[in-house]
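The following block contains the structure, expressed as structure tokens.
Showing subunit A:
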Amino acid sequence: MSDQDQPKPPQPPAPPPAPAPAAPAAAKEKAPDPLAAEVSSPALERLRAVHGAALVEVRFWAGLPLVEVGREQLVPVMTFLRDDPSCRFDHLSTCFATDVPERAEAPLEMTYCLFSWPTRQLLAVKVRTTAETPIPTVSAIWPSADWNEREAFDMVGIRFQGHPNLTRILLPDDWTGHPLRRDYPLEGKPGDHKVYR
Partner candidate 1 sequence: MYPVLQYFVVPFIHGVVLTLVLLLCVAYLTFMERKVIAFMQVRIGPNRVGPRGLLQPIADVVKLLIKEDLTPDAANRVIFYIAPVIATLSTIAAFAVIPYGGPEATVSIFGFPIRPYLADVNVGILYVISISSIGVFGIVLGGWASNSKYPLLGGLRSAAQMISYEVPFGLAIIGVLMVTGTASLVEIVQWQQQHTWLFWLQPFAVVLFFIAGVAENNRAPFDLPEAESELVAGFHTEYSGFKFAFFFLAEYIAMIVVSALVVTLFFGGWLPVTFGLGHLFPKLPALLSGAWGGPWVMLLFGMGWVFIKVFFMLYLYLWIRATFPRYRYDQLMNIGWKFMIPASLAWIVLTGAGILAVQAIRS
Partner candidate 2 sequence: MEFVVFAIFAALAVLAAAGVVVARNPVYCAVALLVSLLSVAALFLVLWAEFIAVVQIMVYAGGVMVLFLFVIMLVDLEQRGFDLGAGRIGPRPSAFERGLWAVAALAFGALVLSLMVRSLDLPLPGADRAATMLQGPYAADGRGLGNTEWIGMLLYTDWLVPFELASVLLLVAIIGAVVLARRDQADAPAGKGAA
Partner candidate 3 sequence: MYQTSELEINMGPQHPATHGVLRLVLRLDGETIVEVKPVIGYLHRGVEKLSENRGYRSVTPLTDRLDYCAAFAENHSYVGAVEKLLGVEVPPRAQAMRVVLAELQRIASHLIWLATHGLDIGAMTIFLYAFREREKCLDLFEGYCGARLTYNALRIGGVPQEFPDGWTEALRRFLDELPTRIAQYETLLTGNRIWRLRTEGVGVIDARTALGLGLTGPTLRGSGVDYDVRKYAPYENYRDYAFDIPVGSKGDTYDRYLIRMEEMRQSRRIILQALEALPDGPILAKVAGRIRPPKGAEAYFMTESPRGEMSVYLVSDGTDKPYRVRFRSPCFNNLQGLPTLSKGHMVADVVALIGSIDIVLGCVDR
């Protein structure tokens, strides 16, 4: 919709995410922070066993497993996470977009926070993309993703493939730009504050 107002030069079509040369466990680079310690997570074990190839990166922070998944494998992985008896992530707590401009090859990131109340586990799933490349919607898996994905589109400008109604949700329909991008000035751009009457 409004990718042109991005100051960055248009990115080349995003290559598939780097197939993670370092093993997932190699997240600890320097002095390992005790908070980054790996915790045992049955869901993660199952995920590694079944969809190990889809996992780009696995990190931990304060007991929260952070899993990065390739864009193409998102829907199968998510469906698996919802349906597998040892995962049972029935509750998509929230999902949101983050803009990380310094990571030029895939600056936009979608984070899905899953909670499984039958097994009481928390899991954060991440998927990276660019402004041009849509990622598949998970609103068919969890209807609650509908509005959250709209908000991600509204605020950061991620496109979702197969979303039933991908329109702006919080901002007016004729707004240009995506305010939660890092380069969007805090005070807004001139002309943002139109008088609506």
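The definition used in the following text is that a residue touches a chain if its C-beta (ideal position, glycine included) is under 8 Å from a C-beta of that chain, and two chains touch if they have at least 3 such contacts; residues count from 1.
Criterion applied: all candidates are chains of the complex that A comes from, given by their letters.
Keep in mind it's a predicted model, so treat the numbers as computed, not measured.
Here subunit A touches, in this complex, candidate 3 (chosen among 1, 2 or 3).
Contacts from subunit A toward candidate 3 in the complex involve residues 33-36, 59, 61-62, 64, 66, 90-94, 96, 98, 111, 113, 115, 117, 120, 122, 124, 142-144, 146-148, 151, 155, 168-172, 179-180, 184, 186.
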